[in-house]
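Only a single protein chain was left out; the remaining protein chains are all shown in position.
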Amino acid sequence: MNTITRRTLGLFMGAALVATGAAAPAAADSCGLTRPVKAIVGYGAGGGTDSYARILASAIPEFLDGTPMVIVNRPGGAQVPAMKFVKAADPDGVTLQVVAMGGGLMSTMLRDQGISWFDDFRPIAQFGVTNQALVVRQGTDVRTAQDLIDFIKAQNEAGETVRWSHPGRGSVSHVGVTAFLEKNGILDMTQDVPFQGGAGTRNALLSGEVDFSASGAHTLPAFSDELHAVGVLSDERDPIVDDIPTLKEQDIPFVPTSSPIVLAGPAGLSDEFVTCMSAAVEQATGHEAFKALTKKAQQAVVYRDADESLAYLQSLADAWAPTVAEVRASLAE
Amino acid sequence: MTAGDHSEGQGTDALRQCAVGVVILAVCAVMATQLGKIYVEPADSGLGARGLPSFAIGAGFLLAIVQIVSNLPAALRWARSGAVSAEWRGAGRVAALVVLAFAYIEAILLFQYALPTAVAMSLMLYLFGSRGIVRLVVFPIVAVAVYYFVFFVLLGLFEEPGSILRYDSYSFALQIRHMLGLQ
Partner (left out) sequence: MGLVDGFVALFSSWQAVLFTIIGTLIGLIGGAVPGLSSGAMISLLIPVTYYMGPLPALAMIYAVSKSSDFGGSIPAILFNTPGTPQASATQIEGFPLTRQGKQGKALRMAVVASAQGDVFSELLLIFGASFLAIYAARLGPPEFVGIYACAFLIIGGLLGKSIVTGLSSVVLGLLLSLVGTDPITAGERFTFGSFHLFDGIGLVPVLLGLFVLSEVFEKAGDTKAGAAEEAVAGTPTHPDDSRLTWSDYKRVFPTICRSQVIGSGVGILPGLGSVVASFVAYSEARRRSKTPETWGKGEIEGIAAAEAANNATSGSNLIPLLTLGIPGSTAAALLSGVMLVHGIEIGPRVFETSHDLVYGIFAAGLLCIATYFVAGYWGAAYLGRLIARIPSRVVYPVIFLTCYVAVYSTEQEVFDMVLMTVFGIAGFVMKKLGMSPAAFIIAFILGPGLERALRQTFLLSDDGLLFFLERPVALLFLAMGLVALVLRLRRSRKA
């Protein structure tokens, strides 16, 4: 639920870095910026993507000749309102977006939102990643992904629809799980229910409203007594929770749905700016404070420069395209 | 209290209730035109995305009609009696303030924050009955300085550049922050 401030302010961020005597200022230029960068985040303050953004914002000014990065939260609507805002902005580098690309790509591919990501945006750099895990409550007989499939089929034969929760249609967990269900021929035996954010999604499972769910893998250790992860929806194990097997290891058909955390801007950003900014992000990810903060917050750091990010995102989009088309068709039926 | 007072109170009240009905009716009518444009997901049960909007608009129409129908006779009677004009005393000053508010916003877009705020403060003070150089000139300047310090220096807001008058207050604020040891 949107509490007191639905939109929370983001203000001047770089304040404390120098106060801690972090490091000697590196040789840096401002990438032609004369005003602070507004980095839009499509989620509320305090969430995973927001934390990534704020940690980046606290480390990057040093590599931009002191130009601060301001975080502005525009939560809701599977990041689409935030994307529309950035798309409409001038491509002068002042308005950028920290976007969780899994949900970002999917929500634009699933529905005609007036956004074609690769035409409207230009990635600057990837600096993080989150993976999704399929979870059930502890204390049931479901231990593996195959168990979950069998459970859904058994319930269906008994005339029951199994319900599952996700943080919004078009979110990475919604499409990831839908693809998993579709590939195993059990999509019609289930009903999805969107909840508010990762916490609401998880609580629907904890309280027994739904029977399974998809959750950010890194959030699971705190709930290990209550929840059981049957598998991670990616080709490789998650670096933070490496004891959960992937669905690939379990030989279950699925579509990998990692969500890279990317700094992007509107199409039309100059090549010089993108190269310069991308380098600043790389330097920031190598910064001691950045490493320490992401480590404490259990956030995986993966850096890709502008060209690598673009290629990687395109490969993800290509991999998702067939499933997204199917999900799209199933929603339109 | 005399009987006359009583009926007058009821008359105002009836007119007010009617006005509430008209306001609600207008808002509902405007929103109803948008109802058909709401995207409905076929997988959703019932009315889906149009459910609550339809219900709220329906309830609004119903409430509005109840209010108008039940109060219209009394309101008309009272309106004909010509006592309405008393309600409009002071409307001119309110309208002046509304105009001032919108002009102030427009002026910020043209001249950035400082100048319009000082002028608006001075006009507001005049409107509320202050007179004299100290109140109308010195006080606004001091007030703008305080706003600048709190919001633009301490909280680090930055201004959109004005389309007629442009200046960079951000770097200046940054220097003050440095001086204060904030950064």
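All chains are identified by letter, namely A and B, in their written order; residue positions are counted from 1 within each chain.
To be clear about the criterion, a contact is a pair of C-beta atoms (placed from the backbone, for glycine too) under 8 Å apart; a residue touches a chain by one contact, two chains touch by 3 or more.
Quantities reported herein were computed from a predicted structural model and do not represent experimental measurements.
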item: Hidden partner chain, touching residue among A:Arg122, A:Arg137, A:Arg202 or A:His228; value: A:Arg202
item: Residues of subunit A (touch criterion as defined above) contacting the omitted chain; value: 1-17, 19-20, 38, 44-48, 50-51, 54-55, 57-58, 70, 72, 74-78, 80-82, 84-85, 88, 107, 111, 161, 163, 168-170, 191-196, 199-200, 202-204, 206-207, 209-210, 219, 221-223, 225-226, 289, 293, 295-298
item: Absent-chain interface as seen on subunit B, which is shown; value: 13, 16-17, 19-21, 23-24, 27-28, 31, 34, 37-41, 44-46, 48-49, 51-53, 56-57, 59-60, 63-64, 66-67, 87, 89-91, 93-94, 96-98, 101-102, 104-105, 108-109, 113, 117, 120-121, 124-125, 127-130, 135, 139, 143, 147, 151, 155, 157-158, 160
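Methods note: only the chains that are shown with their structure count from here on.
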item: Euclidean distance of C-alpha centroids - subunit A vs subunit B, Å; value: 38
item: Residue ranges of subunit B touching subunit A (in the complex, touch as defined); value: 39, 41-43, 155-158, 168, 170, 182-183
item: Residues on subunit A engaged by subunit B in the complex (per definition of touch); value: 11-12, 14-15, 18-19, 34-36, 68, 111, 169, 330-333
